[in-house]
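Single-structure report; data block below.
A single protein chain has been omitted; all remaining protein chains appear in their positions.
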Amino acid sequence: MNQISPPAAALTEARPVAASPAFDLSRRLAAETLGTALLLAIVIGSGIMGERLAGGNTAIALLGNTLATGAGLVVLIAAFGPVSGAHFNPAVTLVFALRREIGWPTAGAYVAAQLAGAVAGVLAAHAMFAEPMVQISGKLRDGPAQGFSEAVATFGLVTAILATVRVRPQMVPAVVGLYITSAYWFTASTSFANPAVTLARSLSDTFAGIAPQSVPLFLLAQSAGALAAAVLCGWLFRERSRP
Amino acid sequence: MNQISPPAAALTEARPVAASPAFDLSRRLAAETLGTALLLAIVIGSGIMGERLAGGNTAIALLGNTLATGAGLVVLIAAFGPVSGAHFNPAVTLVFALRREIGWPTAGAYVAAQLAGAVAGVLAAHAMFAEPMVQISGKLRDGPAQGFSEAVATFGLVTAILATVRVRPQMVPAVVGLYITSAYWFTASTSFANPAVTLARSLSDTFAGIAPQSVPLFLLAQSAGALAAAVLCGWLFRERSRP
Amino acid sequence: MNQISPPAAALTEARPVAASPAFDLSRRLAAETLGTALLLAIVIGSGIMGERLAGGNTAIALLGNTLATGAGLVVLIAAFGPVSGAHFNPAVTLVFALRREIGWPTAGAYVAAQLAGAVAGVLAAHAMFAEPMVQISGKLRDGPAQGFSEAVATFGLVTAILATVRVRPQMVPAVVGLYITSAYWFTASTSFANPAVTLARSLSDTFAGIAPQSVPLFLLAQSAGALAAAVLCGWLFRERSRP
Partner (left out) sequence: MNQISPPAAALTEARPVAASPAFDLSRRLAAETLGTALLLAIVIGSGIMGERLAGGNTAIALLGNTLATGAGLVVLIAAFGPVSGAHFNPAVTLVFALRREIGWPTAGAYVAAQLAGAVAGVLAAHAMFAEPMVQISGKLRDGPAQGFSEAVATFGLVTAILATVRVRPQMVPAVVGLYITSAYWFTASTSFANPAVTLARSLSDTFAGIAPQSVPLFLLAQSAGALAAAVLCGWLFRERSRP
């Protein structure tokens, strides 16, 4: 018989990813809000900067947008991970709740904090670039190829997180930053892979925006991709029990 | 006399690179299939994205393709390495089989999994970018310079892996990702360095494709480079026996 | 009762960030001077190189400037951190002084060393690129959006440092380098985030320059951002006391 019983093991696993007992809930929610706000400021802000400077070459604009987002994610996850787990993403929080590594009430509070932070981050980016504060994106991102891209993007993100969070936890910031660096280019949708980011990006009619009518498809595809990854990883990363 | 006899030492060496006894064969093959599929989705997908956005400047397209592939490889190897060793490459599997760090039947199963995954990854990239699913590349990559490039590329890749896998195993994901980042630019062939990747890329008539008639030269050169590296490293990294 | 009393704990905390007792003050000041000089040589030099080669495309010039600055910061902080803490930034020194992790007289000497180093670095960049040694920038960077950008940039920098310096000290060089990589793109001001850098950049009428009349706004905004981060982090990263 194992020395650690399953429920106790689940609690042990939970610590690095979600519930750091060293920090109370208000600090954890502040970390989720602030981290998601900075993430959106990075995504929107670097998109504006890229488009303004690139002289019409979209690949060059996307290079700047990619560099800023990938590098910024490493920093944000390294900084806030020890406090809140650095989800910044309702799809990630949902997966950890399904795995019982975070309680449902806490998960709900996390998602609310992420959404509030995401909107604040868009406003901050607009203020930094002297853009009108309130905008609605007109950039349609429709069709099955975009939906499939978001499903693949979120599947890959959740798989990368679940694969590394327990065996190589110190690599999680780099893994997530590098994954998004890659996914900005290998998916046709430039990999939103995050429902809070998707909703907030509908509030910016700039390089990184998405029209509100395209949002539901993205949210649906992201959920499907996240759930598929959760199911697969639940099997794939389960080690042989040692007798 | 050494305290560890040669056969026992070989078994000990095998663990980090190939045969993680904590995971059964089905999980290891699933990791090889999924990892190679994502690798091909990254290579093909980011090639399409780069070419579509770069406005005809091939260097800019290759920058995006490079960034996505290098960053993605770090993630895939960090994620799946603990399960299967993260070969994703028949040339690497062959070398480990020759070094008796993986059995021949397992090696055969690995290669089959890699080939199946590679084809699936090409299809996924086509679906994400609304490309026709079935394509044959018309991009000729012929001549001795291309062949020599592939031999050098694979020689360098295998050398980098064998040099770091035992002394600095935690650096392997970064080493492979950075090696390919470099090799996309310093070899005239943009460094396929992988027979499964080569075969699958013949099924995409996009930026990263290769015409079927150019494939045999690449496979031959890759095999020669891998074998040369295996022989050299077998000598170069053998430490003095301690009396 | 805790085993380490508060004053002793403060001394312990101080070591990795500011006062390495293994090095005397003259070496620590030399490290601050030399590190800040190399930082400015990198910022100004790579800006000149980028602008000269980019053929008028500002985004491409900024990519080179970003790559050089981000990579260079990692090196400088890894190299000089063990000696002086590698502040290179009066805003960072001020925050550590307010947190009583460095004494005020030492902080004053650090800032003087940083300013002297920064000016020397600008001169070195001009000499390397055969530019007139003494210049005054004519590049206006004015208005509330620029000021808000600098406040956000410095807030984020100080938060990233305070978040990682104690729990993940070995990650500080990468975190700062990646943060600035990101902030060059996500802030409208390209993230000076450093009063010594700001003052010295007014002495170069090149890509990275700033007109003297724009300097006071930057210094004010940087101070506000740094103080806001110090207050917030003082609360956010305080763990529960263990009974």
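Letters A, B and C mark the chains in the order given here, with residues in each chain numbered from 1 onward.
Quick note on the criterion: a contact is a pair of C-beta atoms (placed from the backbone, for glycine too) under 8 Å apart; a residue touches a chain by one contact, two chains touch by 3 or more.
Worth saying up front: this structure is predicted, and the values here are computed from it rather than measured.
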item	value
Partner chains on view for the chain not depicted	B, C
Touch criterion as defined above, residue of B:Gly45, B:Gly70, B:Gly117 or B:Gly209 at the omitted chain	B:Gly70
Residue of C:Ser46, C:Ser149, C:Ser189 or C:Gln222 in touch with the missing chain, whole complex considered	C:Ser46
Hidden partner chain, residues of chain B it touches	56-60, 62-63, 66, 70, 143-145, 148-149, 152, 156, 159-160, 163-164, 167-168, 171, 174-175, 178-179, 181-188, 232, 235-240
Residues of chain C (touch criterion as defined above) contacting the omitted chain	21-24, 27, 30-31, 34, 38, 41-42, 45-46, 49-50, 53-55, 57, 60-61, 63-65, 67-69, 71-72, 74-75, 78-80, 82-83, 124-125, 127-130, 170, 173, 177
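Note that in this section only the chains that are shown with their structure count from here on.
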item	value
Proportion of interface numbers common to chain A and chain B (over half same, under half different)	different
Between chain B and chain A, distance of the C-alpha-averaged centres to the nearest whole Å	28
Chain B and chain C: spacing of chain centres that average the CA atoms, whole Å	40
Multi-partner residues of chain B (each touching 2 or more other chains)	none
